[in-house]
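Here the complex is missing a single protein chain, while all its other protein chains stay put.
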Amino acid sequence: MEYPFVPSEDVEQAAVQALQMRGIQLEDIAQLTYFLQSPYIPDLTMEECVGSVKSVLRKREVQNTLLTGIELDILTEKGQLSAPLQQLIQKDESLYGVDEVLALSILNIYGSIGFTNYGYIDKLKQGVLERLNDKTTGKVNAFLDDLVGAIAAAASSRLAHRYRAELEQKPDTLS
Amino acid sequence: MEYPFVPSEDVEQAAVQALQMRGIQLEDIAQLTYFLQSPYIPDLTMEECVGSVKSVLRKREVQNTLLTGIELDILTEKGQLSAPLQQLIQKDESLYGVDEVLALSILNIYGSIGFTNYGYIDKLKQGVLERLNDKTTGKVNAFLDDLVGAIAAAASSRLAHRYRAELEQKPDTLS
Amino acid sequence: MEYPFVPSEDVEQAAVQALQMRGIQLEDIAQLTYFLQSPYIPDLTMEECVGSVKSVLRKREVQNTLLTGIELDILTEKGQLSAPLQQLIQKDESLYGVDEVLALSILNIYGSIGFTNYGYIDKLKQGVLERLNDKTTGKVNAFLDDLVGAIAAAASSRLAHRYRAELEQKPDTLS
Partner (left out) sequence: MEYPFVPSEDVEQAAVQALQMRGIQLEDIAQLTYFLQSPYIPDLTMEECVGSVKSVLRKREVQNTLLTGIELDILTEKGQLSAPLQQLIQKDESLYGVDEVLALSILNIYGSIGFTNYGYIDKLKQGVLERLNDKTTGKVNAFLDDLVGAIAAAASSRLAHRYRAELEQKPDTLS
């Protein structure tokens, strides 16, 4: 039987595989989340950060955005886009902002409190973002670096909301 | 014991009460959701629409936005804002777009597929939106009408995602 | 001499040519703008609408977004994207919202007052949007229809701002 739509499972698997194929492990993203959120959540573990990243990646909008951005990176790497889009993405042109637009659509799903976290790690080129920005490798990661930062910041917002809920359920832990 | 933050329960209750105090029942919003989504989901019930609206209202970002927009409406109604902001909101000035900005922040939480639904019912002044736009009553609903439309469109996006999940679990219902 | 960046003129020309190559004339977009704005601006002419569309198309962010969206449509039409992204765009899947995300980034440049106009014409499938949505042609316009609607709504917002400025300079035209 043919579905009139693409099965959600296929979309989710493809998104996670696309990340891996581009050299990104969930732990790489979770480390960014840990960097952002550990100052605010005592005893935060890497395991919780990985869990939060996984939850973000379960959202359909995140999967769609990842698949689209990574496809554009790969096609650019293979030189298969038309001019001048090929050059704009290849050079990661400072006036080309579609990568940031896609990143923001991921952040928005977890509300606005993650905006500043995203900007902060993007500028610092923290963790895996430094490797993704290495222009000497021939790899094109114009979209991927922004998307990875956005997923990390979204996972961070998610933890902030959850931590509050936890505090409210155990009021004796509050000073 | 004093919390270092506002309890989430207080925020949620206040948001729902603010809607009621401004004459909006959950059913009013759910009717907009039904209008938007019933062409796409066979056998959709009002009960499911009410449930979806309730889920949207459980999101902290939605509550914050509602409380802020309704407060600005009420303060304007009482004439307590400074000039010229008082006049901008009172006249629901066509070049004043902060109400749409707040509405969009609600939509974003459920992804981008609700954007067009929001614009559509806002223009049509469907259902309760007609009453909210009646300028002869002395009431100021400059923010509320946009927020109600956004909650209805968000609840509609949420149903679209859920309906797909349901279809995928019962493949025999597909032709 | 080689520029370290893509000349802006090349980007602008490519964006306008991409529209034409996909069968969209500036007049098609201007007609949507006229439909949206003529109820509010007495004596609005098609010429003014074409002028406003041209101004919107002069913005770099709009050009970048157009080039990216149209490229994805064309690659999909040629069957050159990876699965499942190929299927998502080809079927113009209702849960795929990256096209709306790109459309919104165009609208945002002219502020929030155009959001509802965009949603409205998108739902009505007004003018050229009906043709772009015809799924029987083998053409893929999953991105283009949203981008055309967004450019028309942006041009409409721009006219609203300009008309106000004009009214304020000729106060005797006001009743």
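Chains here go by letter, A, B and C, matching the order in which they are written, and residues are numbered from 1 within each.
In this text, a residue touches a chain if its C-beta (ideal position, glycine included) is under 8 Å from a C-beta of that chain, and two chains touch if they have at least 3 such contacts.
All figures in this text were calculated on a predicted structure; none of them were measured in a lab.
Enquirer: Looking at the whole complex, which of C:125, C:139 or C:164 touches the chain that is not displayed?
Expert: Once the missing chain is taken into account, the touching residue is C:164.
Enquirer: Looking at the full complex, which residue from B:72, B:113 or B:129 touches the chain that isn't shown here?
Expert: Of these options, the touching residue for the absent chain is B:72.
Enquirer: Considering the whole complex, which of B:16, B:81, B:124 or B:167 touches the chain not shown?
Expert: Spelled out, the listed residue whose C-beta touches the missing chain is B:81.
Enquirer: Which of these, B:33, B:52 or B:105, touches the one chain of the complex that we don't see?
Expert: Going through B:33, B:52 or B:105 one by one, B:105 is the residue touching the chain not shown.
Enquirer: Determine and list the chain C residues touching the chain excluded from the picture.
Expert: That gives, for chain C, the contact residues 1, 3-5, 7-9, 59-61, 105, 108-112, 161, 164-165, 167-168, 171, 174.
Enquirer: May I ask you to list the residues on chain A that touch the chain which is not drawn?
Expert: Touching the missing chain: residues 40, 94-95, 97-98, 100-101, 103-104, 111-113, 115-120, 122-124, 160-161, 164.
Enquirer: Residue by residue, what part of chain B touches the chain that was omitted?
Expert: 4-6, 10-11, 14, 60-61, 64-65, 67-68, 71-72, 74-75, 80-85, 87-88, 91, 93-98, 101-102, 105
Everything below uses one rule, namely that only the chains that are shown with their structure count from here on.
Enquirer: For chain A versus chain B, which are copies of one sequence, does the interface use mostly the same residue numbers on each side, meaning over half shared, or is it different?
Expert: Because over half of the interface numbers appear in both copies, chain B and chain A meet with the same residues.
Enquirer: Take the average of all CA coordinates in chain A, do the same for chain B, and state the distance between these two points in whole angstrom.
Expert: Centre-to-centre distance between chain A and chain B: 28 Å.
Enquirer: Give me the residue numbers in chain A that touch at least two other chains, ranges are fine.
Expert: Expected reply: 4-5, 60-61, 105.
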